[in-house]
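All protein chains of the complex are present and in place, except for one that has been dropped.
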Amino acid sequence: MQPEIQGVSIVLAGQFNPAMFHPAWFAAQGLIRRQEAEAAETKIVHPNAAVFETEWLQMRVLPNQFHAATTQEPYYEVLRDLVVGVFDLLSHTPSRAMGINRNFHYELGSKEEWNSVGDRLAPKQDWENVLDDPGMSSLTIQGKRPDNLDGYIHVKVEPSRRVSGFGIYVQVNDHYQLSSTPETWVNASKVVDVLSEHWAESIQRSLRIAEKIAGLGAIT
Amino acid sequence: MLNSRFVPPASDELEISLFGPGYGEAIVLHVGEGKWILVDSCVEPELKSPASLKYLHDLNVDEESAVKLIVVTHWHDDHVRGISTVFEKCRSADIAISSAFSTGEFFNLVQTRRERVAKKGSGLYEFARIFQLLEKRKQPGVRFNPPKLASADKSLYHDLIQKTSETAEVRVFALSPSDASVLQAQSAFAQLHPQENDRQKRVASPTPNHASVALWIKVGNHKILLGAELERTPDPKTGWSVILSDSTVIFDKAGVFKVPHHGSENAHHERVWSELLSEKPFAILSPFRRGNQQLPSPADVERITRLTPHAFASAPARRRRQKWRNRVVRDAVKQSTRNIQDVHCGWGHIRLRKRIDETSPAWRVELFGDACTLCSLRPATPNRGVHR
Partner (left out) sequence: MISADSSLAVVEELFADETSSYPSGTPRKFLGYSRGYNEPAPVEEANLLNLPPEELLIAPNRDAVDQTLEGRVNGTSATLFKSDQLVFIPPRLSTPKKKFRVLQKWEGYVIEVEQDTFFARLVPIVGEGPDQEAEIYLEEIEPDDRILIEPGAVFYWSIGYSDKPAGRERVSLIRFRRLPTWTRRELEIARTKAAKLRDLFDVE
């Protein structure tokens, strides 16, 4: 099943200097095309935040969060390379955690199929004793990482508001805890290592999870 | 009925298997008593797992205990695909690498060019992983076997195998690289180092492969010469020339020859055939295609089949064209490319077996997948077949 809309974002928790993340800086470092930098829509570049968009990239940097995203599949690896490039250059940036997050909006074939997903994920029998006409509006499940890294995998499922008809939204947050405790920091070079080694399997795993959930409605 | 391919060799049976997809090759040897030696690695295209591990798994062989030695003769892209996984799984095996890979120049190359993201097929990525695995295994208080360094006349493996009435000696010797070859390899590695302001990119694999490790294997009275990528070079202190002049470990002649460098003319040395190989040896090779280069070329096929009728290729060197099911992809590919072909020319497995105490020069040959006789690749020659 193909999603109607999908995207990927790479989010880092750390200590950042938003003011430097201007499109021109990315172009000067050779990380994006000069043309792209010139055409970028810069919403703000300020010591407390940098937000800009190009044709394919959505960038937002706050003092404690770095967020790069795209909704265009041809640019998923380009996005990864961009983040690798940034933290190759800024390898001493204190970092704490990283998420490779994917969002999917699926359009299901019918209301029955749509309800079926909700019924499978959140069976209603017990809820019918306490609520009238209960329905699943959001569900989040956390699972362990399948590798030997610290972190977790969060999956959130909700009805989709971006898809016409009967849609479901699946968000997979593939969370890597880079520092040994939530209070400590590591160099951003660890971000580069994790992204380089685990990107492909993270992307494939998120897709598998989303497809499995979207396919629940079709199972009788 | 069990597919004969999955019947393991008997305890007193010698086996040489060559796998080849058209880029890269893997050699698997059974030297008796359930002991195995693996040389290089390639990946089965459909399954994307190392061919040697898949084969051992199909034979119900426990790779963790049965594999005794892994030899890495290459570092070139696509020639050692999956070798780090092989090393990871074969926990009891010693690993032998070319001594050229223990030089500072090579370490530097691995650190700078190992390709962190576009990794598939990257030889340097495989080596980076091997070094990481070695670092993990090297723990204080734990017995650690450092990699063996293969160089001219160096012994890599020695064992005694019990046959029916007597024991047979198993020896694996490296024949190369010579000291001069190591120096040339170092120089080649140094030239590939990035300089300040160079872009990050995959490194092109230079030829010739000065680090190449040719192997001389003796099991009982049988000798096998694995030619790796060793070439005929003008410098008498390198390539085949120095082996022919200086080697002290070669006694008698080999009955099986893994033809070097995919049968190419510049890896052919007349004296190797006349002095190191028995008459009409069993010759095996894997093909290679890159760009406009096709090996073995028709002339190579002609030359080799004149030297021995018992010559086999793991696949024909002919390329296939992918038939795109999706017309959008088909149209886009047609518009953007002058030419596009599958990289691999097929997938095949050549297997030679005989009992260790067998005295006749003949081997039992089985061809699986796209493996074929080299004769069948001559122009206007019909089919391959099972050769006995």
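A and B are the chain letters, set down in written order, and residue numbers restart from 1 in every chain.
Convention: a contact is a pair of C-beta atoms (placed from the backbone, for glycine too) under 8 Å apart; a residue touches a chain by one contact, two chains touch by 3 or more.
Note that the coordinates shown come from a computational prediction; the quantities given were computed from them, not determined experimentally.
Remark: the omitted chain is touched by one listed residue; of A:D119, A:E158, A:D193 or A:E211 this is A:E158. The residue touching the chain not shown here, chosen from A:P47, A:G109 or A:G165, is A:P47.
Contact with the chain that does not appear here is found for just one residue of B:S165, B:N197 or B:T359, B:N197.
Against the chain not shown here, chain B presents residues 23, 45, 102, 104, 107-108, 110-112, 117-118, 120-121, 131, 134-135, 138, 144, 146-147, 149, 194-204, 289-291, 322, 324-326, 328-329, 331-333, 335-344.
Summarising the interface, chain A meets the missing chain with residues 2, 4-5, 7, 11, 19, 29-35, 41-49, 51, 53, 55, 58, 60, 62-65, 67, 69, 71-75, 77-78, 81-82, 84-85, 88-89, 137-138, 158-159, 161, 169, 200.
Everything that follows uses one rule, which is that only the chains that are shown with their structure count from here on.
Computed centre separation for the pair chain A/chain B is 42 angstrom, with centres defined by C-alpha atoms.
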